[in-house]
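Here's a structure for you.
One protein chain omitted, others in place.
Now for subunit A:
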Amino acid sequence: MFLSVIIAVIMIFGAMWTIVTEDLFKAIVIFAIVSLSSSIMFLLMQAPDVAITEAAIGSGITTGLFIFTYKKVEEEKDER
C-alpha cells in the first residue's frame, strides 16, 4: 500500500520534471524512470502481462530510440 503511494508520487514528480527540464538528455532518463515505476505499478495492480510489456517497450526500446534520436540531433547541431 505504502509502496504504491511512494511510486505514484515518484511518477507524478518525474512526469512534471520531464516537462519542465531544459536538458533533453535529462528528460529522456527521467522519462525512462517514470515508465519503469509505472511497470512496478502494473505489477502491484496484479497485471504482470502488462508489466512485462511496459518494462520491455516503455523503458527499454523507447529510451533506446530516444537516445539515438538525441545523438542525431546533437550531430546536426554540431554541423551547423
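In the analysis below, a contact is a pair of C-beta atoms (placed from the backbone, for glycine too) under 8 Å apart; a residue touches a chain by one contact, two chains touch by 3 or more; residues count from 1.
Quick note on the criterion: contacts and distances are computed from a predicted model.
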For this session: Could you check which of "Electron transfer flavoprotein subunit beta", "N-methylglutamate synthase subunit B", "Multisubunit Na+/H+ antiporter, MnhB subunit" or "Ferrous iron transport protein B" matches the UniProt name for the chain that's left out?
Result: "Multisubunit Na+/H+ antiporter, MnhB subunit"
Problem set entry | Hidden partner chain, touching residue among A:S4, A:T21 or A:T53 | A:T53
Seminar exercise, completed: Considering the complete complex, of A:L3, A:L24, A:L44 or A:L65, the missing chain is touched by A:L65
Problem set entry | Where the missing chain touches subunit A, by residue | 48-49, 51-53, 56-57, 60-61, 64-65, 68, 72
